[in-house]
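The complex is shown incomplete by one protein chain, all other protein chains being positioned as in the whole.
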Amino acid sequence: MTSLDVSHLSVNFGDRTVINDLSFTLQAGEIASLLGPSGCGKTTLLRAIAGLLQPREGTIRLGTQLVGLSSVVLPPNKRRTGYVPQQGALFPHLNVAQNIAFGLSKKEFSQAEITKTISEMLALIGMPGYENQMPTELSGGQQTRVALARALAIKPKMVLLDEPFSALDAELRNELRSEVVALLRAQGTTAILVTHDREEALVSSDKVVLMRDGKIAQYGSPEEVYESPISPSVAVSTGDALVLSAHQAKDGSTSYALATLSAPTGAVSTNNGYVVIRPEEISVSKSSAAGVAGTLIQLDYYGHDAMLVVKLSDSSEIIRARVAGPMDFAVGDLVKVEHRGPIRFFANA
Amino acid sequence: MKKSLKALVVATAAVIAASLMTGCSSSEEQVANATELTVYSGRSEEFIAPFFAEWEQSAGIKLNVRYGDSAELAAQILEEGANSPADLFLSQDAGSLGAVAKADLFIELPNDVAESIPATYVAANRNWVGVTGRARVFAYNPDLLKVLPTSVTELGNAAYKGKLGIAPSNASFQAFVTALINAQGADFAQKWLEDLKANDVRIYPKNSAIVEAIDKKEISIGLVNHYYIWEVSEGLGREINVKNGFFKSGDLGNMINVSGAGVLTSSKKYAAAQELINFLTSQKTQDQFVAQTHEYSLIDGAKAPAGLPVLTDIGAPSVDLNALKDIQKTQDLLVKVGLL
Partner (left out) sequence: MATGVKDGLAHRFSTSRGEPASIHPALLALVGLLLAVVLIPFIYLIIRAFEKPLPEIAQLLLRGKTLEVLGTTTALLAMVVIVNIFLGTLIAAGIHFVRMPRAHLLIVPAVLPLAIPSYVFTYTWLALIPSLSGVFAAAFILILTTLPYMLLAILVSLRRIDSGFIEVARTLGLTRTQIFFRVVLPQIRGSISAGALLSGLYVLSDFGAVSLLNVETLTVSIQNMFKSSYDRGAASVISLLLILASIIFISVDERIKDKKAKENVFKRLSTDDSRIKSASLKTLLISALGIYVTLALFLPIYVLISRFIGNPNPLDISGLASAAISTVTVSALGALIALLFSAPLGFLIATHAGRFSRVSERIILIGHALPGVVIGLALVSLGSKLGPIYQSIFLLAFAYALLFLAKAVASMTFSLQLVPQVLKEVAATLGKSKTKVTTSVVIPIALPSIGLGTLLVFLTAMKELPATLMLRPTGMDTLATQIWSYAAINRFNDAAPYALLLVLIAAIPTFLLSLPWGDWESKADGTKTRVGSLM
């Protein structure tokens, strides 16, 4: 398994720049998620890494090997990246065994080795005995698993997964996702997973590459991008977030609808801006004396937790709070709302 | 999948092998002493093949015969030019022979070839010789036509409005128009054709279609060759209600055209080809033509097809068949009048 280094990469479709001066690195064995709205260039980045399209500028290195450059490109068949596209894209004319063995050249491997690899891979994906099934006879989840086995069979330098679970229903999707991630970790595989599902990105990866408009908006561990977003919009794209207007005074204290708090460090210049709060950082109580008063106007019950929507009495701000445990709230209740997390202040640009 | 691919490969190989075997047999032989001869025959296989077989037997030479429409074969020979694989061209009509002769693609036949054929039916420079005689007639339905025309020029009269059928694209009709131009001048011929057109003449693709149309009473009279009433009747497998009629003696409508043969300059086998012409013009073969295809033998004093006057009693006009070769002007005229 190999590290990945993407440096100053730009990709164009005709006159349109789809990837714009993008750089990031990935250590060997790390799993990264490319997260972003559709059209942000995440699939394009993946295809550039796979060698399926040619960058305009910049370099791509797999380990120490330079594979992509605007002038010279190592073609996809020389890169050994295991590519798993949406819905698997199994070869319809080949059975499961032939699909898995597709990348194993008869020149390099004996028939015995190929047969061994096939059964190893089938064992790995939990589908022994499926050798002779045709792709059309498999369920969606099985197709994805075989596609992964096909990619892993060539002992790839890294695995590239392009929204492999997007066509599956929610339950199967979660199950297969954790299965695949476990499998990739067990193999020590460097991998990139393209997804538009923020939960999937956080749960599956060591690194999250948050993309927007062909650029990296933020890059870091899931905790970093979730807990310390570099902007309100990044915060929104990694999870549910409240964005409240705020003012930072000369002494460093920040005031916003829920509180006025002292800054941990020295004085700064006055600033208008926003604070970003995660709904789970808000506590709601009917009995507490502390906190800001408001009225519960909506309650969405999810079972494991619930989302409470509170309209503050003074400022008329709408606050969402994620609350666990048994509920004794009803719409119309007068409540106190309290913020119990870090202050993430973003000054206006 | 794999099995079917294999089968495909095997089948392809078989096809290629088979085609190689077929392909090789047509390669040209450049020997003086011929063992094979290539004939382009405008005469139908059904009628001529037995004669060819007989000659192959007696001469010990194999014939490769290419059957087709006379005019199309002539066009093909013109297109092939000096590269023509044909040794001999046997045509249904003098016009096609004339076209090939005009392009200087026929050799001059020695005087001892087809000696029995009268000079009337041989090209002036002996480029080709006539093999059988074909009389122009008017075919008519006796139920519909009580008063018979005496001259072909009468057919432009109002009495025949919408009742006459011709086949202007057919070589035999064009040969007749050519003779008309030669005899009476282009203006006369044009007037006659314009009269026909104004008289709502019916156009057919070929002679047999005219005869069938007469039998079906679509029309009552048509300009055809004499043997089509047999051909159509045999094709339909029944008697038809169509008769042959001749115009008054000497009328151009009674013209005798010929089927004929010539040897191509591209041939290396003149001797053998000339031998075949001699066979086709021999008394014995000629008699068989009369009996089987109902054509006229060109030999003086030969018997006529059943029920018809002998060749010399038809009252055929004196037509220089050699002059029929220039059908370009006929073509232009037919185009001009709008019949082609």
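Chains: A and B, in written order; residue numbering restarts at 1 for each.
The rule we apply is simple: contacts are C-beta pairs under 8 Å (C-beta built on N, C-alpha and C of every residue); 3 or more make two chains touch, one makes a residue touch a chain.
Predicted, not measured: the structure shown is a model, and the values here were computed from it.
Peer 1: List the shown chains that the missing chain touches in the full complex.
Peer 2: In the entire complex, chains touched by the missing one are A, B.
Peer 1: Given the contact definition stated above, which residue among A:Pro85, A:Gly141 or A:Gly291 touches the chain not shown here?
Peer 2: The single option touching the absent chain is A:Pro85.
Peer 1: In the whole complex, not just what's shown, which of B:Glu154, B:Asp195 or B:Glu218 touches the removed chain?
Peer 2: With B:Glu154, B:Asp195 or B:Glu218 as choices, the missing chain is touched by B:Glu218.
Peer 1: Thinking of the whole complex, not just what is shown, which of B:Glu56, B:Asp69 or B:Glu194 touches the missing chain?
Peer 2: The missing chain is touched by B:Asp69.
Peer 1: Please identify, in ascending order, the residues of chain B that touch the omitted chain?
Peer 2: These residues of chain B touch the chain that is not shown: 1, 5, 8, 11-12, 15-16, 18-19, 22-28, 38, 44-47, 64-69, 71-72, 74-76, 78-81, 83-85, 96, 99, 168-171, 174, 203-205, 208-209, 212, 216, 218, 231-232, 234-237, 327-328, 330-331, 334-336, 338, 340.
Peer 1: In terms of residues, what is the contact footprint of the unshown chain on chain A?
Peer 2: With respect to the unshown chain, the touching residues of chain A are 13-14, 47, 50-54, 75-83, 85-86, 89, 91-93, 102-103, 105, 134, 136-137, 147, 150-151, 154, 160.
We take it that only the chains that are shown with their structure count from here on.
Peer 1: Provide the C-alpha centroid distance between chain A and chain B, rounded to the nearest whole angstrom.
Peer 2: Centre separation, chain A to chain B: 87 Å.
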